[in-house]
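A protein chain is absent from this complex, but the other protein chains hold their places.
As written, the chains take the letters A and B, and residue 1 is the first residue of each chain.
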Amino acid sequence: MQSGFGMLEMGSAAKGHEVMIMLKNVYDVVFGALAYYAFGFGISWGSPSNSFMGLGRYFLDITSDDYQNTGVVFSSFIFQFSFAATSTTIVSGCVAMRCRFEVYCLYSFYAVLVYAFVAHWVWASNGWLAQLGVHDFAGSGPVHLLGAASGLNAILWLGPRRGRFDGTVPREHFKPSSPENILFGLFMLWWGWIGFNCGSSFGITGLRWIVATRAGVTTICSTAGGGSLALVYTKIKNRGKRLNAEEVANGILGSLVAITATCACVHPPEARAGLVDLDIGF
Amino acid sequence: MQSGFGMLEMGSAAKGHEVMIMLKNVYDVVFGALAYYAFGFGISWGSPSNSFMGLGRYFLDITSDDYQNTGVVFSSFIFQFSFAATSTTIVSGCVAMRCRFEVYCLYSFYAVLVYAFVAHWVWASNGWLAQLGVHDFAGSGPVHLLGAASGLNAILWLGPRRGRFDGTVPREHFKPSSPENILFGLFMLWWGWIGFNCGSSFGITGLRWIVATRAGVTTICSTAGGGSLALVYTKIKNRGKRLNAEEVANGILGSLVAITATCACVHPPEARAGLVDLDIGF
Partner (left out) sequence: MQSGFGMLEMGSAAKGHEVMIMLKNVYDVVFGALAYYAFGFGISWGSPSNSFMGLGRYFLDITSDDYQNTGVVFSSFIFQFSFAATSTTIVSGCVAMRCRFEVYCLYSFYAVLVYAFVAHWVWASNGWLAQLGVHDFAGSGPVHLLGAASGLNAILWLGPRRGRFDGTVPREHFKPSSPENILFGLFMLWWGWIGFNCGSSFGITGLRWIVATRAGVTTICSTAGGGSLALVYTKIKNRGKRLNAEEVANGILGSLVAITATCACVHPPEARAGLVDLDIGF
């Protein structure tokens, strides 16, 4: 998914900015991994913990009296880290072409820490949002909403790209460099996302594999809807003349974001007995 | 595999057509998913069913008296949908550069329905071809032969691209835009295909994992043969001067198509005791 996202951003950026955007995505993972290893995992999933944050497992500390948890801790680190890296990467698209590389590196480190708190609130059994009954299957809140809020914040702070709206730089300079790359990135993200939502059932034991397959089905159906609507939208907007690859990609990605939280709860129309999942705590 | 296929087609298309081809591949999946969800899955795998088509499970209908099948239905929907989408996507390569986008969308919807009937005939236990003893492990018939037949049909109907053979447009206008993309797409398809053939054992329970591994081995060996022959062919055709990336890609893809139906039955020369699979119903 990181590859697909990098490709999509690279294609959307104006000519001359592609390499810098890919480098930002690379250091997103690098500094995200450092931050998540050192503090993030402990904040989200450490034990002991209170409703606000975890207090253990910093630096993946596994003491000798709980070594039998090694496998569980390590596997959840790998899976949870992929969430954390996704969350920070969202902002790289927002600040593309208008943020210094060094500042972005600092941000990557910092954003993982912010993410870690919110993930604890929503997903840890004693997080305060979880206690209030919040249900988020695969991360619409801690991943997508948080990423989008950070991105909006960054945009408001940085202001528009120089010359973008005051007419001093011709509009062609801001055109996406490669619609082909946008669509290729879309494909990689799309299939990755289906796997991501399926994988969020945290296993295939017991009845969980049913939840995983339902998440896959609703994700596929959701993008069918998002893609159809994007087609209608781009046709009307461009008066039936041409399709805009960006608008299509955004329609499909929007539907993927929208289904992420609920992909295991909603059911395809008519698949009524899908309600079985209520029995297994999802 | 959709990503790889899109990349390969994009690289094969003449300059200026790349974005439209990727968009066709995107809507292939979108309208294919709609059609498969609404009708295709029911036609192929619905119950009750007769030897011609299934009569239930339209719109993934799971009634409350068979809710215990939810997981099986959902997981087979995801897997079978990937077959259906592959089948329709084959035609997008055939009609590249000479079909209106709107017509292609209609086709995507329609092609999935056609596919659904053939898949029922071959793979459902009471399909009439299955009853006659047809064996197709991973879809050479319903996927590749059907896709190729649709494509041939479409080509005959549409005729050649304007100026392709009457000399009014210079030949350079029809040259593939990017042999690099062809070969990169080939790689993605290749490895995806090995996984696809392995996965067609529908599970790794019991002796099925042996069938899965055999499918992987024969697929690898098959492409070794296809690639070697393609090298000899392109060398002779071009008089030893240069290699043609398209011809190499077609040789390897041809060998992948050829092994798909039988990848679980044939055995590598000398791996005689591979005959064990006859005992487990494949």
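Before moving on, here are some points about what is shown:
Basically, contacts are C-beta pairs under 8 Å (C-beta built on N, C-alpha and C of every residue); 3 or more make two chains touch, one makes a residue touch a chain.
For clarity, every value in this text was computed on a predicted model and none was experimentally measured.
Residue-wise, the contact with the chain that is not shown comes from B:Gly227, picked out of B:Gly56, B:Gly151, B:Gly199 or B:Gly227. Across A:Ser75, A:Gln131, A:Asn153 or A:Asn238, the residue that sits in touch with the chain not pictured is A:Ser75.
Summarising the interface, chain A meets the missing chain with residues 2-3, 6-7, 10, 18-20, 22-23, 25-27, 29-31, 33-34, 37, 58-64, 66-68, 70-71, 74-75, 77-78, 81, 101, 105.
Looking at chain B, the residues touching the absent chain are 179-180, 183-184, 186-188, 190-191, 194, 198, 207, 209-210, 213-214, 216-217, 220-221, 223-224, 227-228, 231, 243, 245, 248, 252, 268-276.
Here is the rule we go by: only the chains that are shown with their structure count from here on.
We define each chain's centre as the mean of its Cα atoms; on that basis chain A and chain B are separated by 30 Å.
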